[in-house]
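With one protein chain withheld, the remaining protein chains of the complex are depicted in position.
When the chains are written out, they are named A and B in that same order, and each has its own residue count from 1.
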Amino acid sequence: MISIEPVAAPDAPLARRNPVAKVAAALVFSFTLLATLDPVAPAIAIALELAVLPLFGIRYRVLARRAWPLLLSAAGILVTLVLFAADRSGRVLLDAGPVLVSTGVLLTALGLVLRVFAVALPGVIVFATTDPTDLADALIQNAKAPARFAIGALAAFRLVPLLGQEWQMISMARRARGVDAGRNPVAKLRLFASTAFALLVGAIRRGTRLAVAMDARGFDAGTPRTVARHQHFTGADALLIAGAVVLAAAALTTSVALGTFRPLIS
Amino acid sequence: MGGVLLRGFGWRHAGRRAWAVRGVDLRVEAGERVLLLGPSGAGKSTLLSALAGLLPEDSGEQEGTVEIDGLDPRKGRERVGIVFQDPETQLVMARCGDDVAFGLENRGVPADEIWPRVDEALHRVGFPYPRDRHTAALSGGEQQRLALAGALALRPALLLLDEPTANLDPAGADLVRRAVAGALDADTTLILVEHRVAEALPLVDRVVVLEPGGGVRADGTPEAVFATHGAALAAEGVWVPGHPIAPRAATAGPGELLLTADRLGLPPRLGSTDLAVRAGEALAVRGPNGAGKSTLALLLGGLLRPGRGRVTASAELAGRDHRTPPHRWRAPALARRIGSVFQDPEHQFVTSTVFDELALGPRRTGQPEAVVKETVAGLLERLRLARLAAANPYTLSGGEARRLSVATALATAPRLLICDEPTFGQDRRTWRELVDLFADLRDAGHGVVTVTHDADFVAALADRTVTLRRAPDDGR
């Protein structure tokens, strides 16, 4: 079942930080790492990310469960590189037509796979520790995001688990009517499309009713809103962002010092 | 405060030819308690939306005027609180307290006053959980009480309730009604829409009946209105107290066994249940909200895989397939043997016209086209849907959608029919049709299982009742 609840211990020192600060820190960290293609900087970054994990109150097992789809991406990168690598230098280990494995290819693959992990993990960590309501509150109060949009999106997010259940209901309704695909992939695709369409129709219908209910309670009536839940942006939050900048810079600097740095645009 | 004045009011929804409501002249004084009645489709919900200022100019065409304390309702929204029928779509936030606070934030109530007012509103409706309880973990009745708290926290001068108890079990409905009675101040105006009049009467001192074609049909104290117009209103589809519907008991005793459930369960949704369904028998399943009735219906219908225990079909029902459990049957075989009607009719529609919707089942089970046409024509006629054969199922009114969803299950003439809440939100006329339809089926030797909160329906149709209990709270 899909769930958008945080999975971490809520009182861990970094999990408690302002959601906007956490998102900003994750974005800064990720984007710095996007700038390089070498394996060293991402390796350092991953080590740092794993080291701060306990401070976010996430257990390693939980992270593994959330992050396993990254393995698929890694496999994809490996296969694509073996077929299409730009740099095919180095000692050739295997050469069979389009498939070419050389030390150069493997080194590039290592760099890219580590980069995917290093870039994606901060996001996984932040979203695993952040409640959507808190994020919306902080976006409004600390990042000056327009309240109407942040709250509207938040209200729609609440529908996610409901829509997941609805998907199952629609599938069952089809079966009850004598519609199934058996093993035929084309029929399966058509069934998927018609289920998805029914879900979309139901979702928009719900959205329309939800918007009416929100209007009925004075949403967007022109009165300035007050806030029931205060989100504070403190020095510690600024420190978190600064820390992310420093650590990302440290990873890059080490890579430059070791002479392995390969900028994205050269 | 909270007085209502309508002069020649009418509204036509965009995309519609017919007026949803028209020619309504009505004055409600502050502090009055009004029950708004009318057959399905008479425009009751539309009228309430107009009073709440929730009909934007670009969504239709208006005639005449509406005023709340002399103001256009679109400008005087802070005077009005409204609670709709479906609780799930009126909760905005993930946590209960935040949801009640939502309206207060919108109205710009100072931050230090918000939480005391939230607590007060929750207390007034008797809400049993702390503020940080997740709204998704509430039963239907609890969600409805929360929605009521959200409206009351704003201290409206006019409170509008649109079928606030339609999907609730009798205890939950009673709680909501008591919450309303206890939460109203002496000068709060109340306008309530409710099909089941008898339960609503203690809350009101005046009854207004809308005429489907336009205008107000009757207006006055409940006693006066029902004494003068009672019989005529009942014939048109209004639930009038003292006009019971004749029950349809079985004409013969039950026949062969069709389906058995042995210690069937699906934790945590449904605890262990034993059950047998026979041909020529109408079985009612009752129980509080969240007891697992819908889950049981899906399990019996071969749509969910049991978590524990098993469902066994008899040879009478399944022929040679009786050794495999229903959830493993291929879909066409299942549709021929067991028909399921879901709690939410909209989940059930697969095609884009009413005709195709009815033809789908027979076609999938391999009947020749001539037979399909004949079956469909018969059902359309019987359920008064012939006029709508070309309409898109999603555009039907609530009552029509409900009838269509029942008809789709009937189209394959299954030996066993399982219906989840077939009568909620129905006016008296549709209700009677449904009772007759199920009774005819039963008397023709089919098995009928209905999941329902509707005590009248059980009294009119059921030969036997099974009551599910709610599994002990697992702290969800």
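As a working rule, a contact is a pair of C-beta atoms (placed from the backbone, for glycine too) under 8 Å apart; a residue touches a chain by one contact, two chains touch by 3 or more.
The definition used in the following text is that contacts and distances are computed from a predicted model.
Chemist: As a check of understanding, state which of "Energy-coupling factor transport system substrate-specific component", "Ring-1,2-phenylacetyl-CoA epoxidase subunit PaaC", "Sarcosine oxidase subunit gamma" or "EfeO-type cupredoxin-like domain-containing protein" is the UniProt name of the chain not shown.
Modeler: Spelling it out: the chain absent from the display is recorded in UniProt as "Energy-coupling factor transport system substrate-specific component".
Chemist: Of the chains that are displayed, which are in contact with the missing one across the whole complex?
Modeler: Across all of the complex, the chain we cannot see touches A, B.
Chemist: Using the document's definition of touch, tell me which of A:P42, A:G57 or A:G152 contacts the absent chain.
Modeler: A:G152
Chemist: Touching the absent chain in the whole complex: find that residue among A:A8, A:I58, A:V101 or A:V119.
Modeler: A:V119
Chemist: Out of A:I58, A:L81, A:L114 or A:A228, which residue would touch the omitted chain in the full complex?
Modeler: If we include the chain that is not displayed, A:L81 is the one touching it.
Chemist: Using the touch rule from the top, list residues of chain B that touch the missing partner.
Modeler: 13-17, 56, 58-59, 352, 391-392, 394-395
Chemist: In the whole complex, what residues of chain A lie against the chain that is missing from view?
Modeler: Touching the chain left out of view, chain A contributes residues 2, 4, 23, 26-27, 30-31, 34, 37, 66-67, 69-70, 72-73, 75-76, 79-81, 83-87, 108, 111-112, 119-124, 126-128, 132, 148-149, 152-153, 155-157, 159-160, 163-164, 167, 188, 192, 195-197, 199-201, 203-208, 210-212, 214-215, 219-220, 264-265.
The definition used in the following text is that only the chains that are shown with their structure count from here on.
Chemist: List the residues on chain B that touch chain A in their complex, please.
Modeler: Of all residues in chain B, those touching chain A are 49, 52, 54, 77-78, 80-82, 84, 86, 88-95, 98, 101-111, 114-115, 118, 135-136, 150-151, 154, 298, 301-304, 330-332, 334-336, 338-340, 342, 344, 346-350, 360-361, 364-365, 394, 408-409, 412.
Chemist: Given the complex with chain B, which residues does chain A contribute to the contact?
Modeler: Where chain A meets chain B, its residues are 131-133, 151, 154-155, 158, 161-162, 166, 169-170, 172-180, 182, 194, 198, 201-202, 205-206, 209-210, 212-221, 223-230.
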